[in-house]
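Missing here is one protein chain; the remaining ones are kept as they sit in the complex.
Let's look at subunit A:
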C-alpha cells in the first residue's frame, strides 16, 4: 500500500471528487495565510445513517452525507475563519479571500511563504478502519431494533412505550496547515440509545440508557444490547417506586462509570487552556497546588482504543495523548490547543477539537476520568451512616469562574446504616469543584468508563467524550432533594 489508510480515505472522499491535490492545497494555504502567523484548512466528509424505533415499529430511517471546509488564519490572538460546503477550487479561493479581508480588519498584512505539504502517516490503531456504513444490508439494523423492542417489553409488565435509535457515522477529516503538515483521520461512530416509559396505576416513569463506540454495528454485541435495555428499564422501574429525596448536607457515594462526569465538570472545564489564558477559571493561579487528597489522580487520555472521546489525531493534527490534570491530589496539567498553547508558551496536548468543519477548534476534553483506588465498593457504602447512593447521573453543568457545579441523578437511593435502602427521586448535587475535591473520603477499585454516549457542550459546540471513575465517597455534599 502506497498511502496510509487514513490518507486513502481522504483522497477518495475529499480530494479526488473535488479535483484537489497537494499542489492546489498548498496554493490555497498560501492565499489563506496572507497577513497571518499560522493558517490551517480542515476538510470533512461525513456519512451517517440512523434508524428509529417508535410505537413498536422500525418505521423511520434517515441517511445524510455532508462535506465542507473550515479555513482559519491566526494572527496573534486574532482568528479569522470561513467555512463552506462547496469544495470546488473556485469556492475555496472565494472563502480564502473572505478570510484575508477579515484578517485585515485586525491590522496590516504580511506576505505568506509558500508551503510544501508532507502527507503524514497516522496509523494509530485506536479505532476500526472500516466504514461502518459500507454494508448495504439494512435488515440487520431493523432486526437489532426489533430485538430491543421485544426485550424491553418482556423486561417489565408496566412498559408502555419503547423508543430507540441506532446510528452510525463515518467521518473522514483532512487537515493541512502552514507547518506543511497534511494529515487525515477516519473516525467511525456507532450508537444505540433507548428510552422507555412505564405506567402503573396512573403513575408514569421513564428511563433511558445507551451504548456507543468507535466501531461499526459489529461492536453492539448481544450482551451490550441486553445490558442497555435492562438499564433503561431498571431506571424507569426504580423511579416508579421512588419517593422524594431528603435534602441537606450529607455524604454521597457515586457509582462507577458515568458518575465521573463530576470530574469532567468540576475539574476538567476549569483546566482547558483557553479558560486559563483568559483568566476565567477558578483554577487559573493554582497550578502545583494540592487541591485534593493524595488518592485523587485525574487524567485526560485521548489515546484509549475504541472510545468516542479518543482522537487518533486531534482536529489540528496532533496525536491524542494522556495528560495528568490532578496527580496524587496536586493540580498538574492543562489541556491545550495550538492557539492557546502558543499564546501561553506551552505545548499542545492533542485536545483541539471541533464539532464540525463549520466550527472553530477549542481546547476540549477527550476521555477524562479519576483513576482507581484501593477500597472495596461494598465497604465504601457500608461506611456511610446516612447519605445518598447515586449510581447513575443525568449530566451536569459548571460555572468555571466560580467553580460552582450541579448534577442531577437519574437513579438514586438512600443509604441508611451502611445499607442501600429506598429509591429516591429528584436528587441534585450542588457544590464548588475545589471544595468537593477536598471532601473525597474513599476511592474504590471498581474503575469503569461510561457506556459510550457521553457528550460535552462548550460555547455552542457538542463533541463526544468519555467520563469515568470508580465508586467514590464524597462528604459534605449539598444534596437538594424535594422535601
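As a working rule, a residue touches a chain if its C-beta (ideal position, glycine included) is under 8 Å from a C-beta of that chain, and two chains touch if they have at least 3 such contacts; residues count from 1.
As a working rule, contacts and distances are computed from a predicted model.
Missing chain, UniProt protein name, picked from "ABC transmembrane type-1 domain-containing protein", "Microcin-processing peptidase 1", "ABC transporter ATP-binding protein" or "ATP synthase subunit a": "Microcin-processing peptidase 1". When the missing chain is restored to the complex, the residue among A:25, A:186 or A:205 that touches it is A:205. Only one of the listed residues, A:19, A:64, A:221 or A:421, touches the absent chain: A:64. Although one chain is hidden here, its contacts on subunit A can still be listed: residues 49, 51, 54-55, 57-68, 77-86, 95, 98-99, 101-103, 105-106, 136, 138-139, 141-142, 160-161, 163, 195, 197, 199, 203-206, 239, 247-249, 278-280, 282, 358, 360, 394-397, 399, 401-402, 404-408, 425-426, 428, 430-432, 478-483.
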